[in-house]
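All protein chains but one are shown in place.
Take a look at subunit A:
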Amino acid sequence: MPKQSPKSKTSPPSETVTKWLTVTYQPVSLFSLKRSDATSMAARSNLVPTPYAIKMALLKVLLESQGRQHLTDFDAWIKTEFTWIRDLIIYICPPEKLVVNRNGYKLRYYDQTADKADKTRPTLPMQDGFVFREWVHLQGHLQICCSAGNRLSELERLFSQINYFGKKGCFFQYLPDGKQETSEPLFQPNLTTGFTVQPMDDLGEKTTFNRINPFSTDKAQLGKDRVIKSGFLPLKLVATSARYDIYHRY
């Protein structure tokens, strides 16, 4: 029997070949998603949804559509479902044009500190504030490419139910005709044209559902349960000022 080379030992068997699913969305409202490394209310927005935001959107539609059917075996069910969603490899292809608008708002918001200090107050404590928001106008289609494994149909069903990414109300319309199944990722970072860097957060390799569940006492840790990596987006900055940025896709 010929000696097995180290390479052949590591190559996956043919039946476990990863399938990749690419889905397409039409942005239908302005997009905003605070960068995960932001510490203040006045924050910059990501240009496109991050893998973390996409996985959270998948988890949301999963729980909304199937959660009630698993009231008795919820813990076991969510553990399996969460694991495959957590392990998805996600590539994002931004739309052809993006315009980032920077706006300042004067608004009144709930003052938690005043409320805690005096719980007998008859009225809600509000405070004046000035916040700075970035809203991104996406022109064209947003594509998401995912390693689907053997969950292709399930993943597609979940993607088709998503109607927003990022901040609530940042609507995206799923386009069924834009779905593609491939044996290789449809797109990957190409550093030979140039790129724009965006911090991309993702779920950690060993994160559990309870760590990200706000109703659980388990705490998520930055760097372990929420990992921030550098994302390379195929975008070219064509104009910028204090009020706006314009990007074109390479």
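In the analysis below, a residue touches a chain if its C-beta (ideal position, glycine included) is under 8 Å from a C-beta of that chain, and two chains touch if they have at least 3 such contacts; residues count from 1.
The rule we apply is simple: contacts and distances are computed from a predicted model.
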item: Listed names "CRISPR system precrRNA processing endoribonuclease RAMP protein Cas6", "Pitrilysin family protein", "Alpha-ketoacid dehydrogenase subunit beta" or "NADH-quinone oxidoreductase subunit K", matching UniProt entry of the absent chain; value: "CRISPR system precrRNA processing endoribonuclease RAMP protein Cas6"
item: Sole residue of A:69, A:153, A:173 or A:188 that reaches the chain not shown, by the stated touch rule; value: A:188
item: Residue among A:72, A:123, A:183 or A:230 touching the omitted chain; value: A:230
item: Touch criterion as defined above, residue of A:28, A:76 or A:239 at the omitted chain; value: A:239
item: Contact set of subunit A toward the excluded chain (per top definition); value: 37, 91-93, 187-197, 199-200, 228-241
